[in-house]
Each structure stands twice: as C-alpha cells, then as structure tokens.
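The structure appears right after this line, and notes come after that.
All protein chains of the complex are present and in place, except for one that has been dropped.
Every chain is named by a letter (A and B) in the order it is written, and numbering of its residues begins at 1.
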Amino acid sequence: MRNSFILILIVAFGIMLYGLFDAFSGNEQLSELAKYYAQKENIEKVQAANLVTAVVVTYRGLDTLGEVTILFLTAAIIGFFLHNKEEKRFLRENSEIFITAAKLLIPIIILLGVYIFINGHLTPGGGFQGGAVIASAVILMILAFPEREFNSKFFTYLESASGTIFVLLAALGAIIGSGFLDNAIVPMGTFGKLVSAGVIPIIYSFVGLKVGSELSNILGNFKAVQSDN
Amino acid sequence: MNYLIISILLGIIILIMAGIAIYHKESLVAIIATGVVGLFASVLYLLLAAPDVAMTEAAIGSGLSTIIFFYVLNKIRSDKTKDGSLKTKDGRQKTEV
Partner (left out) sequence: MEYVSLTIGFLVILAGLWAIMTKKNIIRIIIGFVLFDTGIHIVMVALAYVKGKAAPILDSTVSIDDAVNSIVDPIPQALVLTAIVIGLGVTALMLAYAVKLHKEKGNLDIKSFKELKW
C-alpha cells in the first residue's frame, strides 16, 4: 500500500525527467561561456593546457575555495563524532606477500599522486584526483600495518598549512595582481611546459595536499572507531 | 557507432548493479555492487570525453567510499554479541529484529 504511493511518486518524477530528456537535442557547439573560455587570447592569458583546471582554479576558483571548506567541515564533524582513543586490539597477522607488496607499492602510489597534481595544468588530473590517489595509498598503509598508530596530528597540520597557503596565494593576487585568485603574480613561463600558467600549479598542489590529508583523516577516524566498544 | 554499443552495454551493467545494490540480501554484496556502479560510470565518463571526471570517480567512487562502507559494516557487525543478541549502551540486551 505504502509502496504504491511511492511508486506513483517515482513515476511522476520519471515523467518530469522525461520532459527534460525530450527537450534535450544534443549540443552541436559550445555554449557562449565555454566559447569565451576557449578563445585563443583567453587561453594564452591563463596558459593552462587543461581547460578544466583553468576553470577550477582561476575562473571558478572561489567555488573551489568553498568546496575545500565544505570538505574541511565534514572532516571536522566526523572527527568530532568519531573521536576515540585508539586501543590495542588483537588482529590477525597479514600475509607476508601482502606486507611486502604494500611496502613496495605505497611510495610509488604517493609519487603517482604527486605527479598527478603537479601536472594538473598540462595533463588530465589535478589536485582532487591526486589527493584521492594519496588517500588510497594511506588506506593501503592502514590495511597493511593495522597495529601502527594513525598519526592524525601530522595530517591535521598539513591540511591547515595548505589551506592557509591557498588563501594567502589567492589574496596575494588581489594585492599585487588584478584580483582575487589572479594567476599572473609569478612569471608565466612558456605554454605547455611544466613551469607555466603562473600560480595555477602551485595552488593546485596545495589543494591536492589539503584534499589528500582531509580524506586520510576521515579514513583514520573510521579506523579508530573499530576498536571502540 | 562502436561507442554507442559500448555505452549501451555499460548502461545495462550499471542498471543491473544498481538493482543488486538495492535488493541483494547481503549488505556486503550490495556495497560491492555500489562500487561497481561507480567503476563503470567512470568508463562512461571516459567515453563522454571527460578524463578528469573519470579519474576522480575511479579513485573515489569505487575505491575510498567502498572502504568507508566496509569499515562501518565491520563496526556494526562487531557490536553484536555471540548469541545473536545486541548490546545497547545502557547494558540492556535486545534480541535481533
């Protein structure tokens, strides 16, 4: 009985979505705003080969700032809810193969994450992807060596330091450049090289460190709650 | 044309996995199916010319969120005592519903 009401509701919602589907006729060309971002002179002004990075860090940089703030808030609330002193508990030994492979792979995965966010303005990737890859290296570390204590203090300091540097670099653009998050406050370099696009790779690297340490802190909190009873 | 066939196949897999995620009895299988939805969605993003989004979804949607679900499931299961009854905070014993 109750499910049939919900079914009617879902069907109504589906009809509404079908209206959207019916009105969509496929894009033949870019929207006006995207055309502005893809113009030659604007690309040469920002100098990021990856236009998604250009949108995330400069044109919509304020959105990114708000986004990392939301992520910080969720990490803080999770830490507040699940904060528990970690206790020793009996755990089955991991197999030798897993531990050896983890020791071999963890530095390589962290290196891959750093590569992804340093090259964010040239190749697919950037701060968010690199941070997620670093967090997956941390989860491998947690799974391989569960008896070691998770050092959440280090990640907290790393996270606050990168967030502060992000805001300071953005504000520096307002002071000596032409506006908040202006990327021309350092020498621009040549298009397509690693040292180019002004302050974009620097800001995106700090975003990567911030996202990686926040996600690692969330994972550490969920690990710590396991031993609490 | 090839891309069309691949995207239809991906869509079928995604919808089947979404059904398993909602209706399978074991929570473990449901969580794995949710991860698989994220993984195949990332392939779909790659076909739609969005490599950045595909990388993020592959790392987060199918990796980290699955791990967090597993931690919570493990915590919830370890709270149950051995005789199948549940222990609440104030020490009452409650039989499983």
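Here are some notes:
In this section, contacts are C-beta pairs under 8 Å (C-beta built on N, C-alpha and C of every residue); 3 or more make two chains touch, one makes a residue touch a chain.
All of these numbers come straight from a predicted model, not from anything done at the bench.
Every visible chain touched by the undisplayed chain in the complete complex is listed here: A, B. Only one of the listed residues, A:38, A:108, A:143 or A:174, touches the absent chain: A:38.
Mapped onto subunit A, contacts with the missing chain fall at residues 3, 6, 9-10, 13-14, 17-18, 20-21, 24, 26-31, 33-35, 37-40, 43-44, 49-52, 54-56, 60, 63-64, 67, 70-71, 74-75, 77-78, 81-82, 123-124, 126, 128, 131-132, 191-192, 211, 214-215, 218, 221-222, 225. Residues 3-4, 7-8, 10-11, 14-15, 18-19, 21-22, 27, 30-31, 34, 37-38, 41, 44-45, 47-53, 56-57, 60-61, 64-65, 68-69, 72-73, 75-76, 79, 86-89, 94, 96-97 of subunit B touch the missing chain (whole complex, contact as defined above).
In this section, only the chains that are shown with their structure count from here on.
One finds 21 Å separating the Cα centroids of subunit A and subunit B.
Touching subunit B in their complex are the following residues of subunit A: 50, 52-53, 116, 124-126, 128-129, 132-133, 135-136, 139, 215, 218-219, 222-223, 225-226, 229. Touching subunit A in their complex are the following residues of subunit B: 51-52, 55-56, 59-60, 63-64, 67-68, 71-72, 74-75, 78-79.
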